[in-house]
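All protein chains but one are shown at their positions in the complex.
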Amino acid sequence: MRRVSWLVPAIYILFLMVPIYWLLNMSFKNTNEILGGFTLYPHDFTLASYREILTNPVWYNGYINSITYVSINTIISVAVALPAAYAFSRYRFVGDKHLFFWLLTNRMAPPAVFALPFFQLYSAIGLFDTHIAVALAHCLFNIPLAVWILEGFMSGVPKEIDETAYIDGYSFPRFFVKIFMPLIASGIGVTAFFCFMFSWVELLLAKTLTSVEAKPIAAIMTRTASASGYELGLLAAAGALTIVPGAVVIYFVRNYIAKGFALGRV
Amino acid sequence: MEKTWNNRAWFMVLPVLILVAFNAIIPLMTVVNYSVQETFGGNVFFFSGVTWFQDVLLSDRFHAALGRQLFFTFTILFIEIPLGVAIALTMPRKGFWVSVCLVLMALPLLIPWNVVGAIWNILALPDIGLLGQMLNGMGFDYNYTRHPLDAWFTLILMDVWHWTSLVVLLAYAGLISIPDAYYQAAKIDAASRWAVFRHIQLPKMKRVLTIAILLRFMDSFMIYTEPSVLTGGGPGNATTLLSIDLVKIALGQFDLGRAAAMSIVYFLIVLLLSWVFYTLMMRNEEQS
Partner (left out) sequence: MARIVLENIAHAYGPSPKGPEDYALKTLNHVWENGGAYALLGPSGCGKTTLLNIISGLITPSEGRVLFDGKDITALPTAERNIAQVFQFPVIYDTMTVAQNLAFPLRNRSVSRAEVEKRVAEVAKMLDLLPILTKRARGLTADVKQKVSLGRGLVRPDVTAILFDEPLTVIDPHLKWQLRSKLKELHRQFDLTMVYVTHDQTEALTFADKVVVMYEGEVVQIGTPEDLFERPAHTFVGYFIGSPGMNVAPVTVTGNRARLGTHDIQLGRAYSELPAGTKIELGIRPEFIRVSNSGRGMPGRVVRVDDIGRYRVVKVDLDGHPFNAIADEDAEISDDRASVVLDPANVHIYADGRLVEGKPLSAGAA
């Protein structure tokens, strides 16, 4: 059983790749071919969609905007979540359990009706159409996620390790950075990736809070639904390119995710 | 773990509280505001109390959508959680293939949800899509735009494809965090593979799995974009899940009051179910 267990992830990945292949397939066709009939590969191979995206500033600015606010948000979310998660993990304080659960409740409301209030709020403080606005707005759902995931991993590290470090003379910041964070490397990697991902794909708030300066790629993609119907080839190419930044992020954090728990000392 | 009582820990939590509350409280107040008012247009509102709430809670349409939603959510939970854990257990832990697996598995998560819907929309079309062609070629009379059952099948398949990797990644990170010493001790104790899973891996993954289950529960309960692009709620209203119905009401009929009330009811349902689940999971932890 052990020997063929690799089949499981292999088959799963195969399953995942089919629609992605399909996406790439569509991105190299023009809309007519896509809708015209069933073809497993582009009979009329065209790079027109990609060319359009990579040369038209409206398109590639969309990517840059998205990357900008998503990066800002990821950094903020993980940075403030780390101390908070530590507090939840190690200490008891007034209202701790309620606060912890309340954080998660911020992910429980369907965004549809909140778009307008958000628009009003961020306009009122003069942050409409800025990257920072979207980055801050996304904190609503990303910070709770980060705190929850990090707390889960931190609770797996026995408290005795903290105490041993203090006895050995470590100050709290030094202990946190040099001893604690490597032990939860897996959790940090996964958290960073999820914050990036959820912010990256969030459409509604990003569209609502921006107009020109900070318009995200997801919003620009909805423009492909023009009067003549969906420009599928373009949409597919844009979608395919959207995968790239996220793939880069997970490639960079892969070592953190795959890092085990090593208690050092031989 | 023995937590020490320390109220100064609030300072560590303060930045989080500020950032989240800022984004939560004010918009929430606005929504509550709308939900208890009625307008006949022209920006004139008057207080209507709980009328909207009664309206929503008693409507058949709401019950139907809620029923469909519950079925959808529990079905995908039932599939995605065990599947995700199983895959995480069989993934390589060290070496070159780890990177390959992680990157490839993450790809579906990164696609904007409207593109996900669009891909499956085309993919499942019986005449021009790979899946549609395959299924019809195998003898099934498959057409998701016409048969409700086919629509549900496609919807669920799409969600499994899209989101299982989230469970895999969380479960995998949780598994990797288990110190080697536990596996070594298990070897010395001559524990079987099943015993290792039951007594070491599963308990240590408990927290991470709780997060995965809660996340999938909430996100699937609120799902909008993908099914909207895939089926638009159809055929008929066979796949009109709660969110889709909500948007139809809010935008289509421009019923802000009803939509706001429905959002609040919606939120309360998710809140209640999540809280129940969370308490159950945490109760297990505290037993010592």
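Which chain is which? They are A and B, in the order written, and residues in each are numbered from 1.
To be clear about the criterion, a residue touches a chain if its C-beta (ideal position, glycine included) is under 8 Å from a C-beta of that chain, and two chains touch if they have at least 3 such contacts.
This is a predicted model, so every value here is computed, not measured.
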Practice task
Could you list, sorted by label, every displayed chain in contact with the chain left out?
Solution key: A, B
Completion exercise
Sole touch to the unshown chain from B:I25, B:V50 or B:A185: residue B:A185
Practice task
Quickly run down the residues of chain B that touch the omitted chain.
Solution key: 179, 181-182, 184-185, 187-192, 195, 199-200, 203, 287-288
Fill in the blank from the handout: Touch rule applied to chain A and the missing chain gives residues 158, 160-161, 164, 167, 263-266
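Simple rule for what comes next: only the chains that are shown with their structure count from here on.
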Problem - Cα-centroid distance, chain A relative to chain B, in whole angstrom - result: 15
Exercise for the section: Note which residues of chain A are touching chain B in the complex, please. Expected result: 5-6, 8-9, 12-13, 15-20, 22-23, 26, 34-38, 40, 76, 80-81, 83-84, 86-94, 96, 99, 101, 103-114, 116-118, 120-121, 136-137, 139-140, 143-145, 147-149, 151-153, 155-156, 158-159, 184, 186-187, 189-190, 193-194, 197, 200-201, 203, 217-218, 221-222, 230, 232, 235-236, 238-239, 242-243, 245-247, 250-251, 254, 257-263
Practice task
Note which residues of chain B are touching chain A in the complex, please.
Solution key: 1-10, 12-13, 15-17, 19-20, 22-24, 26-31, 34, 86-87, 90-94, 98-99, 101-115, 118-120, 122-123, 127-130, 133, 161, 164-166, 168-170, 172-174, 176-181, 204, 207-208, 210-211, 214-215, 218-219, 222, 224-225, 242-243, 246-247, 250, 259-260, 263, 266-267, 270-271, 274-275, 278
